[in-house]
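One structure is given below, encoded as structure tokens.
All protein chains of the complex are present and in place, except for one that has been dropped.
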Amino acid sequence: MRLPCPLCGARDIREFSHMGAALARPDGGDWGPDWNDYLHNRDNPAGQTEELWYHGQGCGGWLVVTRDTVRHEVRGARLAGEGAGA
Amino acid sequence: MRIDGKGRGIDHSRVLRFSFDGQGYEGVAGDTLASALLANGVRMVARSFKYHRPRGIMTAGSEEPNALVTLGRGAAQAPNQRATVVEMHEGLEARSQNRWPSLGFDVLAVNDLMAPFIGAGFYYKTFMWPRAFWERVYEPAIRRAAGLGALSGVAAEDGHERAYAHCDLLVIGAGPAGLMAAWAAAEAGADVILAEEDLAPGGRLLAEAEEVDGIEGADWAAGLARDLAARPNVRIMTRTSVTGAYDGGTYGAFERSAPGMAARHGAPKGCFWRIVARRAVLASGALERPVAFAANDRPGVMMAGAVRAYLNRWGVAPGQSAVVFGNNDGAHRTVADLQGAGVHVAALVDARTGVECALDVPFYAGAQVTGTSGRRGLEAVMVATAKGEVRLAADCLAVSGGWNPTVHLACHMGARPVWDESLAAFLAPEGAVPGMEVAGAAAGRFSTRACLASGLEAGLRAARDLGLPVPNITAPPAQDGRYDILPLWQVPGRGRAWLDFQNDVTVKDVVQAAKENFRSVEHMKRYTTQGMAPDQGKNSNVAALAVLAAASGRTIPETGTTTFRPPYVPVPVAAMGAGARGKGFAPERLTTSHGASVVRGAPMIEAGLWYRPSYFPRAGETHWRQSCDREVAMVRQSVGVCDVSTLGKIDVQGPDAARFLDFVYTNAMSKLAEGRVRYGLMLREDGHVMDDGTCARLGAAHYLVTTTTAAAGQVMRHLDFAAQVLRSDLDARAISVTEQWAQFAVAGPNARDVLAGVLDEVPDLPFMGFGEVRIGAVAARLFRISFSGELGYEIAVPARFGAALSDLLVARAEAMGGGAYGMEALNVLRIEKGFITHAEIHGRVTAFDIGMQGVMSTKKDFVGRAAASRPGLMEEGREQLVGLKPVGEIKEILAGAHLFDEGAEAVSANDRGYVTSACYSPTLGHVIALGFLARGRARIGERVRAVDHLRGSVTICEVCAPGWVDPEGGRMRG
Partner (left out) sequence: MADLVEKSPCAGLVPVAAGALRLSEIALGPITSVAPYKGQAAAVAAMLGAQGLGWPAPGQVIAQGAARVQWFGLDLALLIGVAPGAGLADHAALADQSDGWAVLRLEGAGAGDVLARLTPLDLRESIFGVGQTARSDLGHMAAAITRVEAEAYEIMGFRSMAGTLVHEMAAAMTRVAARRTSPAKGR
């Protein structure tokens, strides 16, 4: 498996580690249903997913990878956040 | 028998000596073990798996089911090698398998007589009772009888390697189709890898007597391959079987080293390749399939295409008198080649009716071979003709049941092949592997002309897909032979008719499976074992499922195939794991003081990838505890030096550095004064503790975060996530400087004195203070922190000076009655103080559990704050960090023991907690431990039982506050 790092180009999977679904962190520090969803509830879709991957053995960038769980197809990847120097 | 003047693939003049079962023979350069054995008239080369029947060489390729041999001895012993792909070399030593005492006389051949009782499923029915017999009697007996070749029991040498390769186009197979595809793409400018299983390109052209472009086909292939190999953008990998197709255009391949190279010092025996290709052309050809008729497994019965290969490529006549049996035009071609080589052909038996024969040979149309006879090899063939049965003397029977396109790789990503009625064969569905196109015989184009055209098209299409200019290439003229197959899977009649030669599965077994309702092809496979083992049913799967289809009243496509899985051919595990021993298994991380620790005789303990000294034995110390106790006392009474460079160090800078650290730590690092250090706790977003450590404020916008050794990587990843994703609004940059600094703890009442002799000037740092210092020309960092509870410093220098500083500090300490201390002492020192490590913060504990709810700020958001505030994570009933000391007869406490109320039975329902760390405290003179106990903080002074069922240890303990030595902390603050 290979992932298309926006900075480094297509790279072998062993350079990356996986974190899970790309979700927005709820605002505020108080526990509530939004936090429960963020931490525990996942859709597990058959089809397109957005996942967080860390290019730890590469550029150190966190990526949002769009992947199709049915076709095993990686559709693309973008940086998860704006780099500080941008 | 070798035929004079024949054999385009061999050099008659280069004689090579080899042995088989201890008997010496001669082969020639270019031979395989199989061709050399046939040339020497050796027909019986193996005993079959189950019935121990005599078996001979059946094919000329990697699909060989019968001729499995053992090569080499000792560490180099390799069982189950296919003689058809073993290259001949001087001194080759091969042995037959699955026979005792010898190939000629094999005791277990008695199994053949028992065949009526040991058909498919006999295992499951026979070895059921008495039940107790299974482990003692049946299993050992079966294990002795089962299997083919054996391992030597000596660990294999690490003789293989692994490598990566990248290309625009991977062409799998260098037959006519593969060569054309590679040529077209190479001409267009693509980077091409042409992988060929055989030792030379050419595919079937090496085996057939036919012309391409007006010259002998093999010469055409060699010429084109030479031309391609000379191009910088083409890489021809011979002896390389592509074994699997994976996600993202990644392919696995196994390359066997040529015998000459493998013998060279340092050279690999083989290489497991990972090939990444933007496009692929599967030109893997086709495999000929046998026909099931009675006693079709006798040595001398061979595939017709293999007979032609032995004749044309290796100049070997597989017999003196041959019968050819087939259901397609290939049978006629085989007769022509046999006759051309001077071999007598007793008959051509064609299952088809209404076909003509242009050859001068006894010809039986619409006829079938019904059986064979002979002792250790074929002597006669029975043929059912329109006019009745005839018996023909023959020592070679060439059989062709048609050809199966080699679609395996196209189906490795889950696709099922599609039945083609006109070819009576399965083809790969389109787009089965993204980026892969199937060409040539693998796509059902069986004539050479069709193969060339199909390969060319595939190559041009690949060039177009790669965005390259499409070159103007045409396929050379070649033969366009007919195929005209009449499906024929089995010849009805009495006697066992083999489908799977490698697993001894007959037609009767498959029919039996269907009768017992193992109708799914996957169930049939497992019930009969058809299609398992090294050949994975390469020449038996389609016929077996055709027989299953007929037996279960379904069509072949309705019955379907089993799943195709990598690897396509057996790959030595040693190749897939090549290099993965020692340093290759996991890199070793060594501190700058490592060499000095080794010189001092310190045994090393692994901490993640790091190697750290356990203790430093001195003269007279014979047990680690002696050294450890001494080192602890040294630190408590004088001074000790310990390399702490393995702790993670992360440099955080930026206008928002303080706010950023407030977000990742539970406590407010923004309130930390410059030049000061603070203990900090990081949580995971789920509210549990991730790591702890110190954080120093080096400047207004400059911090240095310290992590534990174990969590350094995880924390760096976490900070990157926080900076890039969670709080990209903050302007702060974090980078690891772990490798840059060598850092040493200097701890004990004399710590300051040690530093005084090393630093140019020892600053008057308060406890938890930081200062820049100098050691001569070297700028260093000094932190006044303590993990031992004593007056303590950590001093950091650029790593190039680490070894020198370590030597200096230890020498100074020794002069004061101190010295170096290792991990054992460090652990005791911290347990005596009740300080935690990842033994305690093991991933399931909260700040509350370790009594640090106070370091969770309520004034700011931080990672884990919301989840940590859940009532369940702050409940008094939770297991809380406590100290334990033994108060009964038994004075030991074992980490891992569970805690129970004093009178309660030690069962899981009564479990109240567990011990995380335990040690003997030389300072206190008894064992102490840390652990987690339900409501622990409220139970100080009570008694509990620590029970370790595994090691049979029960200890009555008193619950204490964690931390025994100097609980007020006066010594480290002083």
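So that you can tell them apart, the chains are marked A and B in the order they are listed, and the count of residues begins at 1 in each.
One rule holds in what follows: contacts are C-beta pairs under 8 Å (C-beta built on N, C-alpha and C of every residue); 3 or more make two chains touch, one makes a residue touch a chain.
None of these values were measured; they are calculated from a predicted model.
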Options B:L108, B:L486 or B:A799, residue touching the unrepresented chain: B:A799
Sole residue of B:G104, B:P469, B:G584 or B:G817 that reaches the chain not shown, by the stated touch rule: B:G584
Per the touch definition above, residue among B:M128, B:I215 or B:V737 touching the missing chain: B:V737
Positions on chain B where the hidden chain makes contact: 161-166, 191, 235, 237-238, 257-258, 260-261, 264-268, 274, 276, 579, 583-584, 586-592, 609-610, 645, 651, 653-655, 724, 731, 733, 735, 737-741, 757-760, 775-778, 797-805, 808
Touching residues on chain A - with respect to the absent chain: 7-12, 14-15, 56-61, 79, 83-86
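Assume only the chains that are shown with their structure count from here on.
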Chain A and chain B, separation of their C-alpha mean positions in angstrom: 27
Complex contact set, residues of chain B against chain A: 164, 246-250, 276, 413, 434, 654, 685-686, 713, 717, 720-721, 723-726, 728, 731-733, 860-862, 865-867, 869-870
Contact footprint of chain B on chain A as seen in their complex: 1-2, 10, 12-13, 17, 19, 25-26, 28-32, 35, 38-39, 52, 54, 56, 60-62, 72-74, 79-84
